[in-house]
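Here the complex is missing a single protein chain, while all its other protein chains stay put.
When the chains are written out, they are named A, B and C in that same order, and each has its own residue count from 1.
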C-alpha cells in the first residue's frame, strides 16, 4: 500500500506522531532482522523525544542499542554495518549536534555510494530531532534541514503528522539510500511539551509507504501557495483556516521531503495561485526558503503575480527568552502578516 | 585606506593571491602582537596552499604554530584565545574537513557573541581552502560556502583576486567578529597547479581594507548580470570578454563576501540588465545560487525579463575523473551556454 | 585541613544547594498541574547540579577570578563556586535583560567575562575553548589557569581526546575535571566505556591523572590544589576525575525510570554527609549550620528577586547582537 496524500488514511485509530514513528520501526524490525536501532538513550529511556519508546522491551538490547556519547563512532558504525548489508537506524539526539559527527554523515554516509561507482550501498536511516519553541536555547532548537539538504547523497525527510511519520519511516527504512529523517519535537505529541492538536491523528494499522519525494497538498486553496514543512505546516493550516473568514483562500503545501524536493507540486500550485509564501523554521538565508523561491523563479518569474515572501528564522542564533524566541520563529502571527503582505492587503 | 572596488589599486607591483594574503597577515602580525597563526602545516611547510609561506621564518614558532591533526581542539583553542582578547588566525586545511570540527565553528565561534548578549567577542579569522578542478575527489574539492553562510554569526569572505585577498584579509583580522575566509586553490597562483592568469595581479604595498559586505562590479555590462564569486569570477570574465564579440555585454558581479551579502549591488545590477545568471562552484540546491535568485525575486519578480539561470555543481559529490569533474564544475563552457540561454539565443 | 577552609567549603556547598533548590522550586512552580517544559518563568531544559557540589566547591577554592572555568550543560555549581555574578546569572536563567546574556543565552549558556566563565550545552565541546584561554594566559605571561569541566559520559567524545593531547603537548595551564556521576542521561557508565577510571586516560597523553572517590570535597580540594599548582607553575595540565552523585534527574522532568540505583541515592547526598563530618570534628555547630543556610538563602532569594524584577527583553531586538 502506498499513500501519496496526507488525507488518504481511512482509519479511526489515532496515534501520536512518536507512536506512529515507533510503529513503523517495530514493523520493519519484525519484517527484517537486519534492521536495528542505535543511539543515545534509545533503550530504557525510549528516546529523549519518544522516538524509540517500547522498542527495547520488544526487541532486546541487541537490536536496540544504547551508545556512549560518541556520535562519530556510532554513526560511523552504522555506516559500516550498512555497507555490510544491515539496515541500521541511528539517532542523532538533536540535529544541533551535527557538528561533532558531520564528517561521517556527509563525507562518508552520503558519498560512499557515488565514490564506489554504485558498488556499495549505504541503507541507513539517520533520525534526528529538530526545532524550537520551548526555550532550549541556541544549541538545542535548530532545524538545520537546509544544511543537510544542501549536501548531496542523502535524502532528507521532514514529516508533519502521524500518518506521514509512519509511512515515511517505512519508506526510509526500505530505501537503499541514506535517509535523514528529521522530526520536529513539536509534532511528536509529547506529554511534557505544549501539544499541537494535529500531533495526534489517524494512522492506518497496516504497513504502508509514503513515497519520499512527493509533497502533499495539506489544504487546497486558490489565492496563495504556502509552501512549508514539519511543524510550520500546522501553523500555516491554522492561519489558513482563520483567513478563510477574511476571504483569503490559502493552499498549504507540505513538502514532506527536501531531498528529493517535489518541485512539480510547488510549481503547479504557484501556477494556480500566482503567489508564494515560504514558511521555514530553519535560518532564512542560503537555505530552504531561498531554494523554493528560486525553483519557481527559474521556471518563470511570470508565475509570480506578487513578490514571493518568506517567513523564516532571521539569520540569528535561536534566543532563549520566550519573547525573543517567539519573535524569530515562524509563528502564526508572522505567517498571517505575511499572507496579508503577499495578498497586498 | 579603504578600497571598495577591485579596480582601485594603482600600483605596478604584481603579487600572487597567496603572497597578497600572506602580506596582509604579516602586516597585521607586525601591527598587533595579539595576532597569531595556527593550523596544520602552517609553519615550515608554509601552508599546503601557500597561505602562510614565510611567516614562520619571520615570526617564529610562538606566533606561527603547527598543530596536531586535531581540528576541534585547535579551532576551539583559537576561540578561547579570542575570547581572552587575542586575534588568532586558524587554518582548516580544506573546507571539506569541516565535519570533524563544525561544532566549534558554528555552535561556539559563531554563537558566543549572541548568547553572551554581546558581552564576549570572538575575533577569529578561520582560513580555509576550497574548490576543485584538479581531480582531488569528493572529499577535497568542495566549496561549501553555502553551508557556512547558512549558519548565523560568522562573516564569510570569498576573495577572487590578489588585491581583494589582501584587503579582505586585513579587514577580517581587524574585525571583532569571526570571519571565515575561504580561498580557492585555483586563485592562489600556486606554481604546481594550472594557473588562472588573474591569480597574479597588482597589489598596493601599503595597508588597506576592502570592506566586508561590499560586492564589486568586476566588469560593467548592460545585458545580463552574472553574479558570482571566487574562481568563477575569472571564468565569468573570460566568457564576458569572449561574448563581447557576439554583442552580448555581460556585467560580472564579484560578490566578495556572502555574509554580509551585498544585495543592493545585485539588485541594482539586475535592475539595469533585467537578466540574472548565478555562477557558483558550490552545490546547486539549498545554497548560494538559490539565495541570490530569491533576493531578486522577493524584491520584485518583474525585475527579471527572463527566467534566472544558475550554473552550479549539480547535487552530486565531486567526481574524480577529469571529464566527470569538468562536467559538474561551472566551467567557461557551461557559463557561455547559460548566458546564451538567459539571452534567449 | 584548617577549619576556615573546611567552613568555606561547607558554606559554598550550602550556597550551591540552596540555589539549585530555589531554581527547582521556581522552575516547577508554574508548570502545574501538567508539566510543560516550555511554560513558566523559567522555561526550557533544566540540568541541576545537586549532589555535585563537592566538585565545584573543591576545585574553585583553588582559583581566583583571573582563572577561567568552562562548564557544561550542568553549570550552576561551577558558576557559583567560581564567583559568577549571582544576580545576573539568575536573571539569565529567567531570560531577563539584566541577565549575563541579556536573555539570549539561558541556563546552558552563561558567560561572565569578569571571571572568565563560560559553558556550553554540547558534550565535551567546552574543553577546546579552555585550551585557548590557557594559551592566552601562557602567552601573556600571567599565571592564570583554565579549568575545563565535563561529565564522565563526555569523556568518550572526540573533543576530550584532542583537548588532552593538545594541552599536554603545549604544556598548557589547564586542569581537566571529569564529574563521574555514573550516568549520561539514562546510559550508565558501564554502557559507555569499559574502563573504570578516566584518570587512567591521563597516561595516554603524558599528564598526571587522579581520581577522587566518595564525592569528597576535601579530597577534591586537595587533588585540585596539586593540579592547579602544577598548571600555575608552568608544568602543564592534569586530569582529575571525581566520583560524584547526580542527586536528581538528568534534567527536570526526567522520570528516571531507568535508574536502578535510585534507592541508594539519598544516602549518598554529600551535603548531610559533610555536615555530619564537620559536626563530628567539632568544626560546625548548630549556629554555624543555621547561619550558613540563612546567608545562602538570603543571597539566593535576593538574586531571584532581582531576576524577577528585571524586564523581559524586547522582542523587536531579537535579531540584534549577532555581530559586534
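Assume a contact is a pair of C-beta atoms (placed from the backbone, for glycine too) under 8 Å apart; a residue touches a chain by one contact, two chains touch by 3 or more.
Model, not experiment: these values are computed from the prediction.
The chain not shown here is touched by just one of C:168, C:245 or C:284, and that residue is C:168. When you scan C:150, C:192, C:215 or C:310 for touch with the missing chain, the hit is C:192.
Considering the whole complex, the residue from A:27, A:64 or A:82 that touches the absent chain is A:82. Of the residues in chain A, those that touch the hidden partner chain are 36, 62, 67-68, 70-86, 88, 100, 103-104, 107-108, 112-121, 152-153, 155, 176-177. Touch with the hidden chain on the side of chain C covers residues 156-162, 165-166, 168-169, 191-195, 200-201, 203-206. Even with one chain removed from view, chain B keeps its contact list with that chain: residues 40-41, 43-45, 48, 66-72, 96-97, 99-100, 133-140, 191-194, 314-317, 319-328.
Definition applied: only the chains that are shown with their structure count from here on.
The innermost chain, defined by the distance from its C-alpha mean to the mean of all protein C-alpha atoms, is A. Most remote from chain C, judged by the distance between CA-atom centroids, is B. The centroid of the Cα atoms in chain A and the matching centroid in chain C are 35 Å apart.
Note on chain placement: the centre of chain A and the centre of chain B lie 32 Å apart, centres being C-alpha means.
Shared interface positions of chain B, i.e. residues touching 2 or more other chains, are given as 72, 100, 103-104, 107, 114-115, 152-153. Across the assembly, chain C contributes 101, 103-106, 109, 120, 122, 125, 158-159, 322 as residues in contact with two or more other chains.
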